[in-house]
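Let me begin by handing over the structure; questions about it come next.
Removed: one protein chain of the complex. Kept in place: all other protein chains.
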Amino acid sequence: MNSIPDEPFRTDLTTWEIGPYHGSLPAPMRLRLSLDGEIIARCQVETGFLHRGLEKACELHSWKAAVSYADHLDPESAVFGELVLCLAVEEIGEISVPARAQFIRIILSELTRISAHLAFIVRMAKAVGSETVVHYVLRDRERILDLFELLTGARFSINFLRFGGVRADVTDGFIERVLEVCEMIRIRMKEYNDIFTFNHGFLKRSAFVGILPLNLVRTCGITGPNARASGVSLDLRKDSPYLGYEGLEFQVPLGLGEEGAVGDSHDRFLLRLREVSQSMEILKQITERVPSGDFINQKIDKEYVVPPGEAYSRIESSRGLLGCHVVSDGKLRPSRVQFRTPTTSHLMAVPPLLTGVRIEDLPVVLASLDLGIAEADR
Amino acid sequence: MNSQYLWTISWCDALGISTQLSGWVYSLMALICTFFFVVAPCGAVMSYLDRKLSADLQARVGPNRAGPGGIFQPFADILKLLQKDSQERWDWRENFWLSMHTMALYSTLAVLPLGSAALLVDTEMTAFLPFWSALVLALGTMLLGLSQDSVPGWFGGIRVAAQSLAGSFSALIALLCVGVRSGGFRWSVLANSQGFAPWSWAMFSNPFQLVAFFVFVMSGLVLLAIPPLDGGLSMSDIHGGVSSHLFGRRLSLFRFGRFYGFFNWSVITVVLFLGAWRLPKEITEALVKVEAKGLLSFIELIWLLIKTFFLMLLIVWVARVTTRCRVDQITDFTWKVLSPFSLFALLGASLWAGWKAY
Partner (left out) sequence: MRYSVFTQVGIYVREVSSGARSILESCLTAFPYLFRWGDLRKEVTEGYPDPVSSKMADDLPPRSRGLLFNDIDRCTGCKECEVVCPSQCIRVEDEPGAEAAKIWVSVFDIDFARCTFCGLCVDGCQPGSLVHTRQYEGAAYSVSDLVASFGRGQVTPEQRAKWAALRQVSDGEEALL
């Protein structure tokens, strides 16, 4: 017997699958949504569409080639993958790195951080449909990519770091160009603020939307700007300095919830803008004191073999804590390379964050989390 | 014979066609002429201006390949869209609702005010008639969306309908404000109460009319789901809503319908608030004296269209620079901000009119 009474006006949950390719998604992934009207009642995330087998590929190629694979870990911020691998290998081989090389690495890291955060602004502006800002920010990001091309020869996948240093010394005029670009971005930031950051429409779309609570940060292991926007002061550049960040003065901005609540989408957006200015601060300090000397440890030649051992290194990438575990058995190839990527944790927070959100806010929430699907799928 | 389509008769004379035809033939010819010689060219010009303006605002070049400065870009677009068509899918419901809402939409060509002579219908209630176009567009879009069997279509359709309901209220009240000022809803009455100079436009006649102007423009944007208030056709989450399943010729038909809604609304706004087609008195009198009626209506049309394009480009500018609003925020804004302001404007405009009469 059918015990469910006939309702005259029954409303069911609608199911909607988005993806793997859709305008509201930052990269290939699939969302299975149950919608109650326009409100998301349940959400499942499926990833893996961008799996390239990077970790396995590292095991199949020489140590040198592993760097160029680590480079592809996150195409948008290539330096961080290379850097974390190089740091781990240098720890295994106890390779000393010349001070000049470290400084070049910091310059590259911070430039990458700025460019990744600018790309974040682009995605955020696209999510709320503000075309003009998209074009302005992409134009300015191009200046940074030009810097990469000047130094390394490539705009993306720069493949510039080597065990014990970097591939080549800075070219003439590079440092001046870096300062020039910093100055230009400082001017542009004011323009972004005028046109976008405090625009009423943008505030309406992002403030109080997708609030990431502190307990979710803890349970999912979220790091980086997303965690800092929710009030967790965690920045490896300060907490366990690498490369030489200990000698630099900068602040770690935290989310304050000026326009909405602490940890909402607008807070995450503002925090990244602040990080861009802190990165420029670091660049200004470091360009003043680039030491002379070698750009690579000359002992690391073609015949260098990484001794047996294992190491775990971690750095602060533009998205959060990026770790790398390298095992060497003294042969020509790495025995095991494994990455701990921040986006994997961010993805865990997507279903609880999206529950109860209108579908129009879905692109905004996803964009504000700054998901790098490439590094999560590897 | 109704004297209001005399302009078609004079053209027929010039072209050597017999002038002894019945009235409905002239009406039909007037509609076809309006569509092909006014609305369609305006669509081409506006699409070019829209692209160039957006490109300039965004530090880009914009169309630059088709012809000098890319001026033939609209034709290239049309040719390309006409070539594309779906081969495998033929959904009768979609075709039915698309053609229904397109035909109903263009029926409002009859009431489009384009000049003192080029008025096909000019009755006591004509100013209310263009609301058809808006409501028909909304209803047609909703039914089109609901017939699409896809989540973006459903949401897009329902959102557009919700927006239109919210927007029509304040738009109608803002229309009453000008009616109170000019003392009637005939196009000719509304136009003749204004002059050529900006200070004699209805918009600047008193502060309440200014409020009414802004309310009218914005509620029109809501009513017709035009950017920036186009949450119903949001691109980032539902792929443009109803238009997400249309492509090729159907998409061009749909998009041109949306353009026509926007154009229609801007023309009406210009007629109601921005001095209509009124030229300086001397020019009008001189032209009437030499009986150059065709020339007069042509100059009036050009002047009207210039103002219309200016208004449309202003709206495009705002749309490009600001973010796209969420649909619940749009309806919220319409009910909580536009409606009270429209009531406020109506009250003020009535008192002002009463004070003047007294």
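In this document, chain identifiers A and B correspond to the written order of the chains, with residue numbering beginning at 1 in each.
Here is the rule we go by: a residue touches a chain if its C-beta (ideal position, glycine included) is under 8 Å from a C-beta of that chain, and two chains touch if they have at least 3 such contacts.
The structure displayed is predicted, hence computed values, not measured ones.
Q: Please pick, from A:L151, A:V166, A:V181 or A:V337, the residue that touches the omitted chain in the full complex.
A: A:L151
Q: Taking the entire complex into account, which one of B:L176, B:M203, B:V321 or B:L346 touches the absent chain?
A: B:V321
Q: From the list A:D71, A:D235 or A:D267, pick the residue that touches the absent chain.
A: A:D71
Q: Which chain B residues would touch the chain omitted from the figure, given the whole complex?
A: Contact residues on chain B toward the absent chain are 53, 55-61, 64, 317-318, 320-322, 337.
Q: Across the whole complex, list the residues on chain A that are touched by the chain not included here.
A: These residues touch the chain not displayed: 57, 61-62, 64-65, 68-69, 71-72, 132, 139, 142, 146, 149-154, 157, 159, 167-168, 171, 184, 187-188, 191, 194-196, 198-201, 302.
Simple rule for what comes next: only the chains that are shown with their structure count from here on.
Q: CA centre of chain A versus CA centre of chain B: separation in Å?
A: 46
Q: Spell out the part of chain B that touches chain A in their complex, as residue ranges.
A: 54, 57-60, 151, 155, 228, 231, 234-239, 320-329
Q: Show which residues of chain A lie in contact with chain B when the two form their complex.
A: Residues 14, 16, 22-24, 35, 38, 125-132, 135-136, 139, 195-196, 199, 201-202, 204-205, 358-363 of chain A touch chain B in their complex.
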